[in-house]
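Note that one protein chain is taken out, while the other chains of the complex remain in position.
Order of writing sets the labels: A, B and C. Residues in every chain begin at 1.
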Amino acid sequence: MAQSNSFKIPIGPQHPALKEPESFSVALRGEKILGVDIRLGYNHRGIEKACEERTFLQDVYLIERVCGICSHSHSTCFVQAVEEIANLDVPKRGLYIRTLFAELERVHSHLLWLGVAGHEIGFDTLLMYTWKDREVVMDILAMLSGNRVNYGMNTIGGVRRDISPEQIQEVLKGMDILEEKTKYYIEVASQEATIINRLSGVGVVSKEDAIRLGAVGPTARASGVDRDMRRDDPYAAYPDVQFDVILDDHNDVYGRTVVRLKELMESYKIIRQLLKKIPDGPIAIKAPRKIPAGEAFSRYEAPRGEDVHYVKSNGTEKPERVKVRAPTLANVQVVKHMLKDRYLADMPIVIAAIDPCFSCTDRSIALHRHDSRKRDVVIWETVRLAGIEWYKKNGIDFTALNKRFMARLQK
Amino acid sequence: MLKVAVQTACCAPATLLYPFVKRQRPKGFRGMLKFYPEKCIGCKMCMRDCPSNAINIKKVGEKQFEAEINLGRCIYCAQCVDSCPKKALEATTNFELAQVDKKKLHITFVNPKNEVE
Amino acid sequence: MTNEETVQQQLTAAFPFLASAVRAVRARRIFADVEYPHFKEVLEYLIREQKFVNLCTMTGLDEGATLGVIYHLATMEGMTVNLHTHVPKENPLLQSVMAYFPSAEAYERELKDLLGFNVQGLPEGNRYPLTDDWPDNEFPLRKDWKPKWASPEEGK
Partner (left out) sequence: MAALLNMLVFPGFLFLSVFGMYCSFLERKLYARLQSRIGPPWFQPYADFVKLVAKENIMPEDANPVMFSLMPVFALTAVTTAVLYIPIWGTQALFSFTGDIIVVLYLLTLPTVAFFIGGWYSTSLYARIGAVRTLGQLFAYEVPLFMSVLAPAILAESWSLSGISLYYSQHPWYCLFNAIGFVISLVAMLAKLEKAPFDIPEAETEIGGGCFTEYSGRLLAFFKLALMIEMVVGGALLSSVFLPFGLASGPVVGFILFLVKSVIVVGLFAVAHALLARLRIDQILDFCWKLMIPAALVQVVVNLIIKMVIR
């Protein structure tokens, strides 16, 4: 059997392709990937322990900062669990505004992802165009909530700011512009030759594997898995709106792109329905500082997939346990399966295809299993060790480096 | 794609030269806090609700209070503005608060009556 | 879509000792407490008969004398079951469920790191979520563990 030579190159934790710290050590033979060893946890800030030392009201703002892009998802999921424990019934108008923000966040998150996907395959023009259009929805969010990213709209028992009729017209105008642009992107994604052949056939996951490995959100729906928390486990104002869940059977990165684009169109439909049917009345009710003892498990359809929170309270004003499982964690398990026998050049786009948000993931867990068919490494062994050694020497202890450098200067 | 690219090339670019050209911020933007010492009754609700212990109310005389805000810790969520029963706190639209010296991050709103005496 | 009462009745029918421990809290939410020895059969029953094919996550709890763990299971239609069981704190022995759910490995590795569970059947691999040089007997999520360095009160 010809001695196969494979060597491992570390990608991350600091790497231009990965916006956040996660490390993949990729076993390569030439350009083909044999196995991937994913190491996360660099962004673990111990949020669960911190939650236990703060009051419920302070926790709303802490949980909101689990992730920059999907901040409203986490805070809504958390607040829903607390409201369920204290069985407060949030006024209808508050639920409508909360759902409006959920969909606005989905629009800005999907547009952001589309740009990053374009950047990963070297197509920066798509990044610039999508992020230019994303400014429309960011301005709407800033106008409504006072901040572009961490909106801070949720509080226990409802919403903090109301929405005036002029603002409603403003949002509707914004939606028409965005719908126009999204139609253009759907057209580009289905005709642009270089994009299609760079995306199709990449990161393939069959429907059975998607269910077995627990994929969630657009990644699962692109493989035909019919799951959407907004329809299966409706919360906030979703029971009153009609929308259809986008399914696709491409099973690959191209399918995920199409699913996300069509979900954008659905979001515009939902937002218009919400704004047409928004009832009058109060937007929040006064919540008690001490939450009665109890536990609740809430699920939410974040832009990346199913976000899950478990809250347990013991009657004081501080929660006893808060567990957050972000959607990206479920999808990271699928990435290793997707990367087998692909090219190194596909790696960034496959990782980006699940739209990873590792600040969410590190809030909870990572995966590490190494490829079972261990290849014995022959020719490149010296290279691999030299590479890792060189990185470790320069990577971690700078003091030794400076001393040696000074010594060389004196020489 | 070419048609759109040429159109974008003809019309004005979307980016701005930031320090020289500033963008107008919306009315309700949550930036640096503003404190009205005369309205404050010293109930310290804002201190209890602040997620990052960024605000500190000190009693400096009969019915006079002074607020010391640590901009380094503040996350600009404006929860204190909501929790304050007397509306003594307000969020301005000023967001350019970077400082070279860490001490300058502590803003103290002195009570005007003290200065007069 | 079977609602939560029917699942509750079928569960209590299959396992009579569970009668008092199963609560249908609201639509699509069931909480169940199970003693650890019976846990395996209840789990297999739920997976095979009731089609709970998706493990959302596993939550570890420090309940004073015992260490609790909750398995959050869900069906494709949105019904969820929170299966709670606990093991004594002295030797927190836990059987891995990776046979049913390959994705459970990540959650179990976290239980091992943060709460000190001793999970059997976990393949070797680097630690998660703590760093490699984290001292071994320190379990951050336990109630008695206090951070030694910057604590939230120290505001400055």
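Simple rule for what comes next: a contact is a pair of C-beta atoms (placed from the backbone, for glycine too) under 8 Å apart; a residue touches a chain by one contact, two chains touch by 3 or more.
Keep in mind that this is a model prediction, so the values were computed, not measured.
Although one chain is omitted from the display, it touches the following shown chains in the full assembly: A, B.
Within the full complex, the residue among A:Ile121, A:Ala222, A:Ala236 or A:Ile291 touching the omitted chain is A:Ile121.
By the touch rule set out above, subunit B reaches the unshown chain at residues 1-2, 5-6, 8-9, 11, 13-15, 17. Not every partner is drawn; the one left out touches subunit A at residues 7, 9-10, 15-17, 31, 118-125, 128-129, 132, 192, 194-195, 197-198, 343-348, 383, 386-387, 390, 393, 404.
Operating definition for what follows: only the chains that are shown with their structure count from here on.
Measuring from the averaged C-alpha position of subunit A to that of subunit B gives a distance of 29 Å. Mean C-alpha positions place subunit A and subunit C at a centre distance of 24 Å.
Work out the mean CA point of subunit B and of subunit C, and you get 43 Å between them. In subunit A, the positions touching at least two other chains are 54. Contacts from subunit C toward subunit A in the complex involve residues 25-26, 28-29, 31, 53-57, 59, 61, 70, 72, 74, 76-78, 80, 82, 101-103, 105-107, 109-110, 114, 123, 125-131, 140-141, 147, 151-152.
On subunit A, the positions that touch subunit C within their shared complex are 39-41, 44, 46, 48-50, 53-54, 84, 211-214, 226-227, 229, 232-233, 295-297, 299, 306, 308, 310, 312, 321, 323, 325, 329-330, 332-333, 362, 364-370.
The residues of subunit A lying in touch with subunit B in their complex are 54-55, 57-58, 61-62, 65, 125, 129, 132, 135, 139, 142-143, 145-147, 150, 152, 155, 160-161, 184, 188, 192.
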